[in-house]
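Take a look at this one; I'll ask things after.
Below is a slice of the complex: some chains, not all, each in place.
Note that the chains take the letters A, B and C in the order they are written out, and that residue 1 is the start of every chain.
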Amino acid sequence: MTQLPDSERVGVPGGTLITATAEEGRALAVLMARHSIHRIQPVLETLQDGRPIYAANADSLIAASQVIAIEFATIAAANNYWRP
Amino acid sequence: MTQLPDSERVGVPGGTLITATAEEGRALAVLMARHSIHRIQPVLETLQDGRPIYAANADSLIAASQVIAIEFATIAAANNYWRP
Amino acid sequence: MTQLPDSERVGVPGGTLITATAEEGRALAVLMARHSIHRIQPVLETLQDGRPIYAANADSLIAASQVIAIEFATIAAANNYWRP
């Protein structure tokens, strides 16, 4: 069994919610959501076994997209929505 | 297997949460929700296989509409709710 | 197969989140939630087929009411909660 490296379990990659652009903020949201899962399940093989199942299941994909939306809401607020 | 083009995986299409109208904000929310899924599952055939299932399943449709509602809440706040 | 008219797929019916009353805001939330689903699944027959199932399933009804609650939260904030 392979444990994910710590870098894959960091809670807030880069250590800040502040990003230069909305696109970077979105990427951070995706990463934070993924790292939450790595934090709960750090075994690479288990995650790889699950991939074919959830990645082909609409409900799982929708649920994952919901987590990204919630993380992004926090990051967007942190950045005052990157208002010009 | 066909990988979706990068344009279908952009986190924040157009690069900003600021839109001229609430309707445009709503369209952006739908797009961002969809692109989240594309980001997790970029294989077109897999997405197409899933469409007949989730698009005819009320619970899946409701779950997807929830993600849109959350994304829209962020976009609406970004635009001060397009208050006149 | 009958495609829903565009009017049933408008993201923000009326084009604004601003309503005169909380009741109108609630009606808008219901409509926006419903139109999200129409946007994903515009075929009338498919929606009609699903109705008997979700409308008699408590979990589906609860999930739908959650989407309304989230949409309403956004609309209520937009209207400063219709504070007197």
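Observations, loosely collected:
Heads up, the rule we're going with is that contacts are C-beta pairs under 8 Å (C-beta built on N, C-alpha and C of every residue); 3 or more make two chains touch, one makes a residue touch a chain.
No experiment lies behind these values; they were computed from the predicted model shown.
Here 3 of the identical protein chains are placed; the entire complex in the file holds 6 of them.
Methods note: only the chains that are shown with their structure count from here on.
The touch graph of these protein chains is an open line. Rotation relating subunit A to subunit B, from a C-alpha superposition: 60°, rounded in steps of 5.
Distance between subunit A and subunit C, defined via averaged C-alpha coordinates, is recorded as 28 Å. Work out the mean CA point of subunit B and of subunit C, and you get 16 Å between them. Not a single residue position of subunit C touches two or more of the other chains.
Within the complex, the subunit B residues that touch subunit C are 21-23, 25-27, 29-30, 55-59, 61-66, 68-70, 72-73, 76-77, 81-84.
Of all residues in subunit B, only 10-12, 15-18, 32-33, 36-37, 39-41, 46, 49-50, 53-54, 57, 59-60, 63-64, 66-67, 70-71, 73-74, 77-78 touch subunit A in the complex they form.
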